[in-house]
Each structure stands twice: as structure tokens, then as C-alpha cells.
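Shown here: the complex without one of its protein chains, the others still in place.
Think of it as A and B in the order they're written, each chain with its own count starting at 1.
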Amino acid sequence: MSGAADREAVFPTRQSLGLMKAKLKGAETGHSLLKRKSEALTKRFREITRRIDEAKRKMGRVMQIASLSLAEVTYAVGGNIGFQIQESARSARFRIRAKQENVSGVLLPTFESYLTEGNNDFAMTGLGKGGQQVQRCRETYARAVEALVELASLQTAFVILDEVIKVVNRRVNAIEHVIIPRTENTIKYINSELDELDREEFYRLKKVANKKQQDVAAQDAEIKRLKLEQEARGKKQAVADEPETSAGPAELLEAEGDEDVIF
Amino acid sequence: MEGLFFNVNNGYIEGIVRGYRNGLLTGANYTNMTQCETIDDLKLQLGPAYGDFLSSLPPNPSTSSIAAKTTDKLVAEFRYVRANAVGSLAKFMDYLTYGYMIDNVALLITGTLHERDTRELLERCHPLGWFETMPVLCVATNIEELYNSVLIETPLAPYFKGSLSHQDLDELNIEIVRNTLYKNYLEDFYQFVNSHPDMVGTPTAEVMSEMLEFEADRRAINITLNSFGTELSKADRNKLYPSFGMLYPEGTLMLSRADDFEGVRLAVEGVQDYKTFFEAAGLGGGAGGPGNMAGGSGTEGKTLEDMFYQKEMEISKGAFTRQFTYAIVYAWVKLREQEIRNITWIAECIAQNQKDRINNYISVF
């Protein structure tokens, strides 16, 4: 068969046949498990991509609203507060923490936003004018950033899942298209080799049996002739020879080593 | 009587400013502007008023560049008027610019505190608040130097003197510095229009007093409202209230004791205008204001701030009904600033595709 080129380098023995069979079984179980995992992940993946698509579009809208509220601040304060804001930024009030979610054995990080208490860098901004707008703008932007954080979680999950799915699919394909056929080929090869050996053995045994029959026949003839001679001489010696001849044919099938004793 | 010699020195200026006032956008202009679909349309609509200044902008300019260009026009006109002004009017106009100077100085102080390259900051300064020694501010590298050798030379020096030391600049929040300066400035300006021989007893003193009193009250109310929930103590807050205005002294005293929106409302109860403002705004949830995430379109989302601006514009408009007064210059600048804010707001709404709130501009003509 053509499979002869693609098999594992093993000696065709019964032991390796057993090993190979176990391996095939393992590969098949693994394949079906991985396949299921890959399907579960892909399902999740598709869901995430759809949500990303939605979220990205929504983000456009949310950010517009936020920009408008910043415009409102500019309107109320009557000038640009950008520089002052940049300079008074000290410590982040809005922070995130990464949590992990387990999807079919893959750890997907999700970001969660939280506000730290007590540090307010911009409390005084717009004290004389527009302070209320500034506070409102902060809330609007905080909401926008929350949306962004959510999107970032989705996106991170997307990147990781993409990677994991690729790996899993590669494994599934490797098992399906390389490991399983190869193991099957090896098993086939071992089987055919073992069969060949069996046939050879059988033929040899047949030959041996033939030979032995001839020998036995020849011996029988000899014995008869001797018997006749002994009968002529006396009856005592014939009793001692008998066990040796009857043991010969019985042992023939058991071991070859004993044959020497007969000859 | 007071008008007898007014035109000798100031007739030309008054004519010019009245001309400028007629160039302000009217309600019909604004209605047209709100119909625009793109910034380019808006630019076209602004053509008659701002054509020269907007023509250099690329197609579909950003809103900030429109704001910058429209401000340029105001600055150019203001400088022209200032160049032609003499005597007490020139001084009056200088006073007008001090308000912008305070903002600029606050900006430079912030920059110096954070060891920024202050040269960059000069570009961000408001051109009306430009003073000759301002580039010198950039020389200072630390706050003490800035205070001792530079700020002393500026027209704002008297406002620093006595209320702020150089340590204060370092330690106090810049907003407190800014508001302290502003308080001193308003008091000084008020003093100026009510004591200068050219202005005492003229419509100028009368109109300007009304405007400055309103400005003082507005600041006092705003500071109070905005200080809730911050580390600004009541005593410190009290120092920031200007010592004149319709609320002064009882109202400001009550303001200084107010703990919440309700307290502020009680404090201003005595003044009819503010009372109605608060009643209107109080329904919207007060200091928190109506949430703007929802678009605020349903409930005619007028904030306190909007109503103050509206009132300011009405006072300014009223100033033009008087003859022989410097106050029209002040009124004109305020009206023009509001116009720039309106244009920016409309442009912003168009750019962000948020047409439902485009009518939040304030037009009095």
C-alpha cells in the first residue's frame, strides 16, 4: 500500500500493535473533544464579533454625545479648559481591573471599571463659571469611558479567542489529517507483517511435519525389520525400544528443539 | 448736560460701535444657520458677517477653527476701537481687557508650576488679554521669580497685592487664585466707573454698575453652587465673593452659609430676577441639572447658566438704548462673545449630528 511511506517507525510486533491501537483510540477521543471545544469557542467568538461590531458603532454615537457635552462646557466656561485639565490631572479616579472568565477552558479577561473614592482632580474647575457643565460633562464622559471599557473587554476576548481557536483548529486538523491516518497505516502495516510471519511459520511447520512423517515411516520400517530380526533372536529387547517411538509424533507440534533428540 | 462734550472725544467710537452692533447676527440669521446640514453651509451663511475671516479656512473646517476665526474678528475690531479711543474711554477699555488677562495669567501660572515651556502657552492665551510684558512671564522659571519680578509689572499687580502671596500661588488651587483676582478686578472696575470724574453720574456709571453688579452676583452664585462637595471651606468661599452687587451684603452672607442648592435659592430670594431663575432651574433638579445624556430636548433644558447668559445679553442689549455712554463698548464685546459662543455651539451641533439641541443658542436681536 501507499501508506508504507507514512507510518511510524516501529517493529511490527504484537506489543506495538497494542500500543498503536491504544493510540488510535486516544486520538479519536481527543479529536472529538477538541472538535467540540472548537465549536463552543467559535460560537462564542461569533457572538463576540457581532457584539464588537455593534459596540463599535454605538461607540461612535456615544462619543459624539460626549463631545457635545464638552462643547457645552466650552460654551459655558467661555474658553478652552483643555490645558488646565491636562495640568491638574494627578491621580486616576476612573480605573479598571481585569477579571477572568472561563470559556471552555480558555481564560478570557474582562475589564471592569470602578471609581476610586476621594480623589477629585477637577473639583474646582469652572468654579466661577460653568462648573455645573463641567460636572455634567464628567459624568457623560465617565459613561462614555465605561462603554469603551466594555468594548475593550470584548476586543481583548476577540484577540485571545482568535488565537486560541486557531491553535485548537490546528490541533483538530493535525489529529484528523495526520495522526489518525498515520496510526491507522501503522496498524495496517503491523497486521500485514504479522500475517506474513504467520503464513511463513505455518508453511515451515507443514514442511517439518512432512519430513517427520517420512522419517517416522522410515523408522517404522526399520523397527519392523529389527523386530522381525529380534523375534527371531529373542523377545526381551523389543519391550525397551517401544516408549521412544511413541513419544516422537506427540512432541512434534510443541517445540522444534526436541526434534534433535529424535534424530 | 453730560452729553454736551461727549462727542468731542468719543463720538466716533460710539458711531463705530453702534455700527458693529448692527452687524450682529439676528434671529433670522440664526434660524438660517440652524437649517444647515454641513459646516460648509454654515460657513456660507456666515459669509456676510464673517466672510473675510472665514475665507481662509479649508472646506469643512473644524469647529474650533471657526471659533478661532470669529474671535479674530472680534479682536481686530476691538483693537481698532481701542486704537481710536482716548482719555477715560481708553482706560475703560483697558479695564475691559483685564478680565482676559486674569485668565491668561492663570494659564501661565499653571504652566510655570508644572515647569512647562511657557512659550507654547502664549499661543493659547486670549488675544484680548494680551499685555506688553506678557512674553516676559515666560522668562520666569519658578513661581517666586514669577511673582516678585514679573507679575508685579503687569497691570494686574494691584489685584495680587494684599490678597495673594507667592506662597499662595504655589499652594492654592489655581481656581481660587483666579477667582480671587477676578473678585478684586470686579471691585476695582466697579470703583473705577463710579468714581472717575468722566463717568460719575453719567449713564456710563449707571449702566456699568448694573452690568458689573450682575456679573458679581452671577459669580457669587456660581462659586457657591460649584463649591458644594469640594474642599473649599465656607470661610474661603466667602473671600471670593465680590463686595458689591444686588446680593451684597445680606445675600452674599447667606450664600456663604449655604450648604445646598436650597440654601442658595433662599439666599437669592430677595432679588426677583434670580428668584425666577432658580424657580425655573429648580424644577430641573438644581445643581445636578437635567441629564444631558438624554439630549435634554424634552424639557426645554435651560440651565441656570443659560438663564444668566440670557439676562446678561438683555442687559447688554438695553445698554444700546442709552446715549453718550462707554457702556456700549462693554455691551458690544459681551454680545459679540455670546455670538461667537452661539456660532460655535451651532457648528458643534451640526458637526456632531445632534440637531435636537441646536436651538440652545441665545439670541436677543
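One rule holds in what follows: contacts are C-beta pairs under 8 Å (C-beta built on N, C-alpha and C of every residue); 3 or more make two chains touch, one makes a residue touch a chain.
The definition used in the following text is that contacts and distances are computed from a predicted model.
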Name under which UniProt lists the unshown chain, selected from "V-type proton ATPase subunit F", "Complex I assembly factor ACAD9, mitochondrial", "Peroxin 20" or "GTP-binding protein ypt5": "V-type proton ATPase subunit F"
Absent-chain contact - pick from A:L24, A:A40 or A:M63: A:M63
Omitted-chain contact residue, chosen from A:R14, A:R97 or A:R233: A:R97
Chain not shown: contacting residue from B:N22, B:T38 or B:S62: B:S62
Chain not shown: contacting residue from A:S16, A:S104 or A:T156: A:T156
Contact set of chain A toward the excluded chain (per top definition): 49, 52-53, 56-57, 59-60, 63-64, 66-67, 70-71, 80-82, 85-86, 89-98, 100, 107, 109, 111, 115, 121-122, 134, 137-138, 141-142, 144-145, 148-149, 151-153, 155-156, 158-160, 162-163
Where the missing chain touches chain B, by residue: 62-64, 351-352
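Here is the rule we go by: only the chains that are shown with their structure count from here on.
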Interchain centroid distance [CA atoms averaged], chain A/chain B, Å: 71
Residue ranges of chain B touching chain A (in the complex, touch as defined): 63, 103, 106-107, 110-111, 113-114, 116, 121, 124, 126, 173-176, 178-179, 182, 218-219, 222-223, 225-227, 229-232, 240, 287-289, 291-293, 295, 303-305, 337, 341, 344-345, 348-349, 352-354, 357
Interfacial residue positions of chain A with respect to chain B in the complex: 64-65, 67-69, 71-72, 74-76, 78-80, 83-84, 87-88, 120, 123-133, 135-136, 139-140, 143
